[in-house]
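Before anything else, here's the structure in question.
A protein chain is absent from this complex, but the other protein chains hold their places.
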Amino acid sequence: MRAIIHSLLLASWLFPCAAFADWGLNMPPGVTEISQAVFDLHMTIFWICVAIGVLVFSIMLWSIIHHRKSRGAKAHNFHENTLVEILWTVIPFFILVGMAVPATATLVKMYSTSDADIDIKVTGYQWKWRYEYLGEDLDFFSSLSTPREQINNSEEKSENYLLEVDNPLVIPVGKKVRFLFTANDVIHSWWVPAFAVKKDAIPGFINESWTVVNEPGIYRGQCAELCGKDHGFMPIVVEVKAEADYQQWLADAKAAKQTASDAATQDWSMEQLMAKGEQVYNTACAVCHQANGEGLPGVFPGLKGSAIALGDPAAHIDVVVNGKAGTAMQAFRDQLSAVELAAVITYERNAWGNNVGDMVTPAQIAAEKQ
Amino acid sequence: MSSEAYYVPSQSRWPILASIALFLLAYGAGSMINGLSSEESGSGGMILLAGAVLMALILIGWFGNVINESMSGLYSEQMDRSFRWGMSWFIFSEVMFFAAFFGTLFYVRTLAVPWLGGEGEKGVSNMLWEGFQAQWPLMTTPDMEQFPGPQQVIDPWHLPLLNTVLLVASSFTVTVAHKALKNNSRNNIVLWLAVTVMLAGAFLFFQAAEYIEAYEELGLTLHAGIYGATFFVLTGFHGLHVTLGTFMLLVIWLRVLRGHFEPENHFGFEAVAWYWHFVDVVWIGLFLFVYIL
Partner (left out) sequence: MTTLKHSVEAEHHHGPAKGLSRWFYTTNHKDIGSMYLWFSFAMFLTGGCMALMIRAELFQPGLQLIQPDFFNQMTTMHGLIMVFGAVMPAFVGLANWMIPMMIGAPDMALPRMNNWSFWILPFAFAMMLSTLFMAGGAPNFGWTFYAPLSTTYAPPSVTFFIFAVHMMGISSIMGAINIIATILNLRAPGMTMMKLPLFVWTWLITAFLLIAVMPVLAGVVTMMLMDIHFGTSFFNAAGGGDPVLFQHVFWFFGHPEVYIMILPAFGIVSEIIPTFARKRLFGYASMVYATASIAFLSFIVWAHHMFTVGMPLVGEVFFMFSTMLIAVPTGVKVFNWVATMFRGSMTFETPMLFALAFVVLFTIGGFSGLMLAIAPADFQYHDTYFVVAHFHYVLVPGAVFSIMAGAYYWLPKWTGNMYSEALGKWHFWLSFVGVNITFFPMHFIGLAGMPRRIPDYALQFADFNAIASVGAFIFGFSQLLFLYIVIRCIRGGDKATDEVWEDPEGLEWTVASPAPYHTFSEPPLVK
């Protein structure tokens, strides 16, 4: 009888653990040395806890079954025993020491950020990430690319629902990459489970972390610190490429940036600007000011019929380009190109019945940006 | 000290009234403060005032009850101990309140400001604030446009030193008054309490002068970055406690004039004295860590 109970008990503990490896519901072991170490640590503590749990709960269950009044059990009289009390204070203590040693070793490794091959500054914004490759002339924003329709259930959800971005971070395989985390507004936290890197991005301060990824691939993560309304919608995607592919990508990305700035010298018609503006508005502004331009009362001002959108274009340009310090309205000077800025401002002045009729040109923006 | 059993007061309407008053105070203050930044004029100030007046009346009534009960001998020695425990733990809670602000001061001085200035383990942060250097007092803040640092800070060896002397002296005079009470020399109690109150008043006066100087001449304001913030929050809350303590001293002074308190039964007096010593000790901490060091 007792043996059966024990084996059942053990099985009920083991079953979920064995199973969740198959269902992919345990922590992923990840693709870096550190993430492996963390995974091992996790499993070690887990099994120690399971073992202690099995022991404690078995004794308890045994008493519940055997020492019940309905079975005629008579209560014994002991209520103290110095020896066992000392033992069950000291033994757990040493178990803990056993856990603390590998944990500390892993921690020390995680903290050694020196000798990196590449430095990338990661800045959290409400609600997107900015990646600056220090020492390279490359700097871009990365935001959610899942369409609103999927979120609002009017479209089938894609495979990487909420875990996809427009511009992923790209790093080379096998190189030590140092991240410098900071934030523009509130605290965010950059987390990619496969690397076991999770570090808060704190406005005004820089936190460091590092990784060496050994397998090329696409790795996904999410912002892990509540950062306002769209905290759930600022994923992270990292593409790890072989060295050659990485160099190619680097060159392409720099070239694309050049094309974008060339576009500013082109002539743009009202229709073109409005069309582009709508697109930019929906990706960059609608999260706060809403697609219908009405904002969220008390939190984000509406732009439909607002004094600024109907008034002097200079003031309007100023607030979009430079943002408003100390509010959620961030500066878009680095986030959007001159064309995009011109387009989105033109759009705001002429959409939703704001028919001001004037047009803001990329040249005007370029002047403001000086 | 006559009755043997513990005194349990019968029903009282003070607690619920005091809750209402507290609610009005909080709600009024909230509306008023929110009105400040949105430039709306609301009824916040009026509600706040109503709450304050109501609270004052309640406290007078409530303490009045307690005093009457005490004078009519309803309280036992055990009751007296309850009051003592109550007051001691209340003072402990006040200590912890100040501990939060002192902790803040130590944290920014030893960690945050050096990090921002490029020292220590998070010194890379200086990348974001090029040219910023850690110093204390923090005269130049990381972002001088948003938080223009002070031009100058208070010299500890003028008003603050004087204030230290005043407050320490007042701790002595209140002890002298207490001794007098134990010896039942009523005139001396009245005298020394009056001196204490005057010292307290002088302290508050100089503190106010210091604040005016800070704002008008030194550029040391709440807005002047973390030095100003910690300076005003610490000295400000201390000042509020001195004000409260002064009121309490005044009240017991008036009670002494009315012939309250007996040589061996005067917990009200002692409570105020304890509080006063606590305020004094906090000041010593301030003088050391805010002004001198």
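Odds and ends about this structure:
Which chain is which? They are A and B, in the order written, and residues in each are numbered from 1.
One rule holds in what follows: a residue touches a chain if its C-beta (ideal position, glycine included) is under 8 Å from a C-beta of that chain, and two chains touch if they have at least 3 such contacts.
These figures come from a predicted structure and were not determined experimentally.
Of A:31, A:122 or A:223, it is A:223 that touches the chain left out of the display.
For the chain missing from the display, the contacting residue among A:242, A:256 or A:299 is A:299, taking the whole complex into account. Per the touch definition above, the residue from B:116, B:197, B:249 or B:286 contacting the chain not shown is B:116.
For chain A, the residues touching the chain absent from view are 20, 23-28, 37-38, 41-42, 45-46, 49, 52-53, 56-57, 59-60, 63-64, 67-70, 73-81, 84-85, 88-89, 92-93, 96, 99-100, 103-104, 106-108, 110-111, 126, 150-153, 157, 159-163, 181, 185-187, 189, 191, 193, 196-200, 202-205, 207-208, 221-233, 296-299, 326-328.
Counting over the whole complex, chain B has residues 2-16, 18-20, 22-23, 26-27, 29-30, 33-34, 36-38, 62, 72-74, 78, 81-83, 85-86, 89-90, 92-94, 96-97, 99-101, 103-104, 107-108, 111-113, 115-116, 120-122, 125, 128-129, 138, 141-143, 146-147, 221-230, 232-233 touching the chain that is not drawn.
Simple rule for what comes next: only the chains that are shown with their structure count from here on.
Of all residues in chain B, only 115-116, 122, 124-125, 127-129, 142, 146 touch chain A in the complex they form. Contact residues on chain A toward chain B in their complex (touch as defined above): 180, 182, 204-208, 325-326.
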